[in-house]
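A protein chain is absent from this complex, but the other protein chains hold their places.
Chain lettering (A, B and C) follows the sequence in which the chains are written, and residue indices restart at 1 in each chain.
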Amino acid sequence: MSVKTLPDAPGVGGPHDRRRPGNRLGALRRAPHTGLTAVLVVVVVATALRTDAFATDTNVINILRQVSVTAVIAAGLTLLMTAGGMDFSMGSNVSVTTALGAQLLSHGHSTLFTVVASILLATVIGLVNGLVVTFTNVAPFVVTLATATLLDGVALLVLDSVSVSIGTRMFSLGNDKILGIPYLLVLAVLVLVATALVMRFTVFGRDAYAIGGNEHVARLSGINVTARKLTLYAVTGALSGLAGLMLLSRLGSSSPGTGGLSLQLTAVAAVVIGGTSLAGGHGTVIGTVLGVVLLGVVANALNLLQVSSNYQQVSVGGVLLVAAIANEVHKARVARH
Amino acid sequence: MSVKTLPDAPGVGGPHDRRRPGNRLGALRRAPHTGLTAVLVVVVVATALRTDAFATDTNVINILRQVSVTAVIAAGLTLLMTAGGMDFSMGSNVSVTTALGAQLLSHGHSTLFTVVASILLATVIGLVNGLVVTFTNVAPFVVTLATATLLDGVALLVLDSVSVSIGTRMFSLGNDKILGIPYLLVLAVLVLVATALVMRFTVFGRDAYAIGGNEHVARLSGINVTARKLTLYAVTGALSGLAGLMLLSRLGSSSPGTGGLSLQLTAVAAVVIGGTSLAGGHGTVIGTVLGVVLLGVVANALNLLQVSSNYQQVSVGGVLLVAAIANEVHKARVARH
Amino acid sequence: MTPSIPTPPGDGAGTPHDAVLRVRGVTKSFGGAAALTNVDLDLYPGEVHALMGMNGAGKSTLVQILSGVHQADGGTLEVGGHVQHGLTVRRARRLGIASVPQRRELAMGLTVAENVMLGDLPTRHGAVRWRTLKSEARHALSGLGIDIDVERTAGSLTVAEQTMVEVAREVRRGGRILMLDEPTACLSAGAAQQIRDLVRTLRDEGVAVVYISHYIDEVMAVADRLTVLRDGAVVRSAPVAELDPASLVRSMVGRDVVSRRSERPAPKDEIGLAVRGLRDGRAVRDLDVEVRKGEIVAVLGPAGDAQSRLFDLLSGRRRPDTGELLVDGAPVPFGRVRASLAGGLRCVTGDRRALGLVPGMSLDENLMLAGDRFARRRLHRRTELARRAQPLRRSYGVVSLAGNPPVSALSGGNQQKVLLAKWLQTEPVACFLEDPTNGVDIAAMADIHTLVDDLASRGVAVLLASSSAEEVMRLADRVIVVSAGRTVAEHDITAITRDELVATALGGQPQ
Partner (left out) sequence: GNDDNASTAGASSGAVTLGFVNGADTAFHTCLQKAVEQTAKSEGAKVYTANSHQNSGTELSNIEDMISRKVSALIVQTVNVDALAGDIAKAKASGIPIYLTSVVPTDSADILGAAVVDLRKVGSLDADWIGTDAAGRDVKIGVVAGAPGAASDLLVDGFTKELPAGAKVVANQPGMFNPVKAQEVAENMIQAHPDLDYAFVANEEMAFAVRKAFDAAGAEDVKIVTVNGTDEGLAAVKEGRFSATVANSAMVIGETAVKSTVSLLAKPKVDKIANIPLLLVTKGNLTKAPQYCPTS
């Protein structure tokens, strides 16, 4: 029996925020994610001062569209990790979905059919992860690391190792705008808002916190933990599918290596930088959004500032480190007050 | 040393090995890692039946040499994860070390100087990870995910993005044998045995279990947790350095992408498949060895059996999944008895 | 691990110069709320110094400051005549200060032997000497009359056993100061007696013992001097001989607390809860219990083991080897939590940290965690949650410093009330209570006893597993004595005295 004993540190953005009246500045300093926000602001201001190309409408829209796919994955991951789960195979699920979507479209199937089939497959993949995690007691990270490898292979099989182009099918989703806002961004925002609402205002979402906080207690309190977990894994699967279709529409093709581990790691980095706990029980969509945007802004800034490609990874790593520390130091200060 | 005390030692193979007399078969079934061993045996037998090239001396030596580098990393990771830590940057540390080693050798520095400098750098990198983890309270996975990105960039900088060859320097380490056993394998075995002994028979090793099991208690018991953790991270750093030099001697050159994430994930997979807990407090070198060898055998078998590249990843993923489940199902059965 | 402090030039015992520890004006606050204000305390060698006070009074905080876990905001600590600045855990250890914290914590993956010897493993040439380690650990345990296999893993121990292991560890270490934070809170009468005997032995050897407990009788029996904390301040400090229980209660609570057996309507004839032929390994063998509606039946036994096993079985966490469970006459399948709940059975754990509360969630959410599930709610709104939680908080007397803090920021007693409220608001047909007053102060204890009384008066069948004989005498209609997993005796409460009860529980033999 492994009983999880979390530290008592009141989680940032957790279900409780003790606000005291008065002292606005202090309240601000105690608001969640101040550290992360500060890092983001510094990066934005520093970049804007050094290049005019940064703070333009088109560039901002650009950044937001670029992070849309990651944001959808990160949203699912936030929910799942809050419930103490982990899906390391979402990136590979994206690979499979883009591959399948591309094949279906290029074989002349209708867009509707393709969308439904792809998301269905992705959901089933998520569900299978959930079944293994729930019924075998293997740690979710381990299970999904294995399925990630497996799915990478499946994606190759579906593509038969070549690139498959979808021509101009789904072009509008990946490239057009509505009221000046790219469809992809609209989708990502919808997903994020929905996730935030679910986590905060539904019993399903609160159950996720409870399961992540102490699974035994959750089960004893009458929560159908098994069903909840299966649903959570299925939802992350479905969101991977959606992200896959978004990516496909943006790229116009699927090729070996689309999605996969690099996408997965970006999403994981965004989520954990945003303060979602690897051990479960704590997590906020706001934090994840900040994490996703920070990563997008940094990549964009490094390009615009012409940082040499050798220095880019160093810079990204450095910013990640600083952001993680800032978020944590801030949390600690809040706890001390 | 105290060989006599061996039978008393509470299981390196997990804490539950109260042996009951009689019933040899039952005892075998309750022995740790039976599940994993079974999977390994199945893979070996199936491959040996289908190709003669598999069960030859040279091929076995081959496999073992191939996994030597991974084994050294996995050994360090087992120790660290048992103490509740995580280093996701070991692969990237390897990249930096091979890059530095190659540059030093190709610039005419002596092998001794190169070895010392590389391992020193790797140790410092590990120590920096340790300092950040210990003094900022950021989750180790998050810290080392950030430093991994950073170090990948550093490796590119050191190499200036081109391959650097070391000619025949260090050739003998990477290619020669002693008594028919490759030096690399000898090194790996030494590291594994040392790790196992440390974990089982030294206060340092037992403290690692205590820290991983309950850091607060370890601290209350007067264990200098901070110093221990710093040492652990420094040791994993040093082992990454050693692995880097081993890899360099084997390849004869360092190029962008040597080591890095793929090496890291292989090592992590081997360790977790071997039953070391992601949450700390449990871990065995034997399990890790089985995990490392299983991954090596599967890769070798897939090559020898001429499995098409599309099916290779699917097969690796499948075996990983089955192994993880087998290990866990078996554990569960032992616990019930 | 020998204390490095010079022995103060002592003359006669009892003079202030002799104090091994002097606390002056210690202040500590958490997030702006004061947990301790201006606390003075003197500890003398060879004396048991009890700390008493309501839940949240600051007892644990004081102990944690003395053992280096927390740093005081102000005031001075003097150990052996030397002022200590920035006392850390390791430094406290070196000074010979040992403590058993209120929260039982062991390194769960390690064996009992290693846990006892943690931080002080015997070695030869750098290698751990397993044989010595185990024999020393065995010796440390048996020295306290504790019978636990040292090769078991800590994770498999019951809370009571964990306490014993922790006490054994600290005692083995030695030192001049030993602080025990509610060591008997969930121990059976026998185990508690062992602890008290041990404390007396240590005192006679010259150790200064700080002893925290909510049981007045126990404190009166074991302590030489007593300090009462209220809202973080010392309100009274005197030799025990000068105190009487009633005034003690008044200084702790600020009023009199009456808790005596109350008249309840007679139990109905229908059986609310029946357990038949329950058998599970060595912990439970052939247990038969029937509880009528409106009746309180207590299960009493020497070890805590059967109690927590009973919780696991009745709550559906664990499937027994054989057995039958009937709630309100209808069979309830074992091994399914939700089936137990649907049948109307509510089980309140004795291990609230591991199985009772979600530490990261707020007080209110923990309070409504189960209820909202039964009500099949889909949506969650904080304001509305607070509105529903308010009356519960009031009727169960839950007190918190902040509005709706994470439940882990509450003192232990308040956490216990949250746990009871969480389950008892849900209109049970039958319930199983495991140590319902674990760690709560005397005022809260009286409140909880009233709550349980009310429960039975409403016709609920209550099965009570308690380690406290007083509690059983106060609440139960019938007592079932269990020994080695078997029912060995059954008594009507009116037919037995407290002392007989303790004796039966200890010996497992009916008189």
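Going forward, a residue touches a chain if its C-beta (ideal position, glycine included) is under 8 Å from a C-beta of that chain, and two chains touch if they have at least 3 such contacts.
The shown structure was predicted, so the numbers you read here are calculated from the model rather than taken from an experiment.
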item: Absent-chain contact - pick from B:34, B:137 or B:255; value: B:255
item: Contacting the left-out chain in the complete assembly, out of A:112, A:162 or A:179; value: A:162
item: Where the unshown chain meets chain A, residue by residue; value: 51, 53, 56, 58-59, 62, 65-66, 69, 156, 161-165, 167-168, 171, 174-175, 247, 250-258, 262-263, 299-300, 303-304, 306, 308-309, 312
item: Residues belonging to chain B that touch the chain removed from view; value: 51, 53, 56, 58-59, 62, 65-66, 156, 160-163, 165, 174-175, 247, 250-253, 255-259, 262-263, 299-300, 303-304, 306, 309-310, 312
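By our rule, only the chains that are shown with their structure count from here on.
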item: Greatest separation from chain B - chain, by CA centre; value: C
item: Distance between the centres, which are taken as Cα means, of chain C and chain A, whole angstrom; value: 42
item: Whole-Å gap separating chain A and chain B, where each centre is the average of the chain's CA atoms; value: 29
item: Chain B, residues touching no fewer than two other chains; value: 214
item: Shared-contact residues (touching 2 or more other chains) in chain C; value: 105, 108, 155
item: Residues on chain B engaged by chain A in the complex (per definition of touch); value: 132, 136-139, 141-143, 145-154, 156-157, 160-161, 214, 261, 265, 268-269, 272-273, 277-279, 309-318, 320-321, 324-325, 327-329, 332
item: Of all residues in chain B, those that touch chain C in their complex; value: 1-2, 5, 8-10, 15-16, 18, 200-203, 205-206, 209-210, 212-214, 216-224, 281-282
item: Contact footprint of chain A on chain C as seen in their complex; value: 31-32, 105, 108, 155-156, 315, 317, 337-338, 341, 347, 349, 353-362, 365, 369-370, 372-374, 377-381, 402-406, 408-409, 422
